[in-house]
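Partial complex: the chains shown occupy the same locations as in the complete assembly.
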Amino acid sequence: MNTFGTIFRLTSFGESHGAAVGGVIDGCPPGLELDMDFIQSELDRRRPGQSRITTPRKEADKVEFLSGVFENKTTGAPIGFIVRNENQQSSDYDNIKEAFRPSHADFTYQQKYGIRDYRGGGRSSARETIARVVAGAVAKLYLRRLNIDITAYTSQVGDIALENDYRIYDLSRTEDNFVRCPDPDIAEQMIKLIQEVRYQGDTIGGTITCVVKGTPAGLGEPVFGKLHAMLGSAMLSINAVKGFEYGSGFSVVARGSEVNDSFYNDNGRVNTRTNNSGGIQAGISNGQDIYFRVAFKPVSTILREQQTVDMHGNDTIIKARGRHDPCVLPRAVPIVEAMAAITLLDAYLLSKATALF
Amino acid sequence: MNTFGTIFRLTSFGESHGAAVGGVIDGCPPGLELDMDFIQSELDRRRPGQSRITTPRKEADKVEFLSGVFENKTTGAPIGFIVRNENQQSSDYDNIKEAFRPSHADFTYQQKYGIRDYRGGGRSSARETIARVVAGAVAKLYLRRLNIDITAYTSQVGDIALENDYRIYDLSRTEDNFVRCPDPDIAEQMIKLIQEVRYQGDTIGGTITCVVKGTPAGLGEPVFGKLHAMLGSAMLSINAVKGFEYGSGFSVVARGSEVNDSFYNDNGRVNTRTNNSGGIQAGISNGQDIYFRVAFKPVSTILREQQTVDMHGNDTIIKARGRHDPCVLPRAVPIVEAMAAITLLDAYLLSKATALF
């Protein structure tokens, strides 16, 4: 329930208004050197307040490792870590104590549990993703040794969209702008749209595309553990995600003769001429680039009056106060990468267990 | 790996050219009356050869229950079942023994396992879905007692598509035509397209929409076990599926103020005025209709020459013989329903375990 993975497993805990958020990474192979600066830099990428287009709430978010690391290397023991919460101004949330915010977790949590930490959305808080980013950074360090590289970027904000083919962009430029879009011109348009939306107290969604290079053939399990099913499950577990597609995805107009990826001998390596499969065939990686796209709805918290119902069933009006996050996409880019890294490492370790003699 | 679910668990086995396919259903509550006619009728819905637009391969597909049922009721013991394979004409597959069919499982299985049952795609055979349909039928019988109803239908074939809003269709008419589309006129167009594609020895993909009515609020787990993540994982585990979206999905142009679902008091029940959430908020059902859409690529087997590589790395030409399935969608409709039923029942049973005192 709060654990993800089969071999490389992340168990996460924490709400925005408890003492800390954190997690336990189990199944990490021993002897991996943990580059703490890299891990912290990944955390910094997801932090709010990085730019003029994200929520200005400042969070220091310094990770403290509690176990499983000795002389900077993993020992094979579970890696416990926490990030303390700050600025827990519970009074900020008094106006939502009684009313259900539309499209938030308030109503469903109340229905499911009969009790609700109304202060910050409980487990639906965006701070829950901190544990994912830490575990994802550890996974990335391992994948680096296998030359597996993961890059995500914002591919659409509202109606401003990149072309679908990721190969026409220089992905190394993704981090050059606030919105994490590799095309500088489109990025500028996206930023302009987000600012506009922000001034209106509104929010906007979009899509993130993720590209994985260097995956060896053979990762993933044929039936329920298909690699794309695991990636899809990982992505759909991120707050605000509404859809997942890989390879040709929802583009279903073309025929089999157009979509099938022909194999050819590319100087001794079996390659495909096209990659509509998105690097995964029959649930198993085929050695080509893996790519997929993730849809995010607009953030639910808006600075406008909304109709809703309170705890007693009365119709009422609610309006969030203070500042808000007009577009979650820039901060979600490192989270998408993190979940992809965890999923791929887990698939890799599992494939080792049941490999040929 | 070949097991799906946490409480209500399906373990499936079998290839098209072994003796049988089958499965084990564990965690089914005791005392459930098994309507064997219904279960067989669900199996019949997925069987090939039902109409002029599907593969004519005849399969009797009679399910035999081996355990877990006493005097027609479940006992709480695991329910083992098998469906015998027939017509295992292995000679049909001699021409693909050596070459990798494009976009099939041949190459990735060979890479992963170093051994491959070349006769029928091994675990990637469509016959693997038989176990899903049987378990799904059992789950549907349970869900019926909870008044949860699941209906899927073909919503797009190639470029012929229904409108997105399922409420404008009479879903009870879905089974009236071969393509399982609730709009008779569109259905006719779809069938015409599929026939056209078939004559060309080609294949075509599309989308299936699934609607779940009657789900109580509170199903699903907040973080990694979000109800839509489980549904997405279930759907993406079906052969040929390339994408999953629920609620507003990939329609990301609208703003938060347009997408949020306002609550109101509907004669004592908390309802939402819109349902862009697709019945799931923060990963937990909210009592509204759940709906989602699944993208299927065209079937890989086409009756045309295709370039590929053989086991020794040589470029070669391959051409499938005999008959083929031009569009998997009509047969996939009951499979989508089955996986939805399994997922919802599993979420329901899990929610019982950790419910309020």
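When the chains are written out, they are named A and B in that same order, and each has its own residue count from 1.
What we mean here is this: contacts are C-beta pairs under 8 Å (C-beta built on N, C-alpha and C of every residue); 3 or more make two chains touch, one makes a residue touch a chain.
All values reported here derive from a predicted model rather than from experimental measurement.
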Per this structure file, total copies of the shared sequence (2 shown): 4
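Basically, only the chains that are shown with their structure count from here on.
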Chain centre separation in whole Å, for subunit B relative to subunit A (CA means): 26
Subunit A - residues contacting subunit B, complex: 1-4, 12, 100, 102-105, 107-109, 111-114, 121-124, 128, 156, 158-159, 197, 200, 202-207, 217-218, 220-226, 228-230, 232-233, 236-237, 239, 242-250, 252-257, 259-265, 268, 270, 272-273, 276-278, 281-287, 295-302, 304, 306-309, 313-315, 350-351, 356
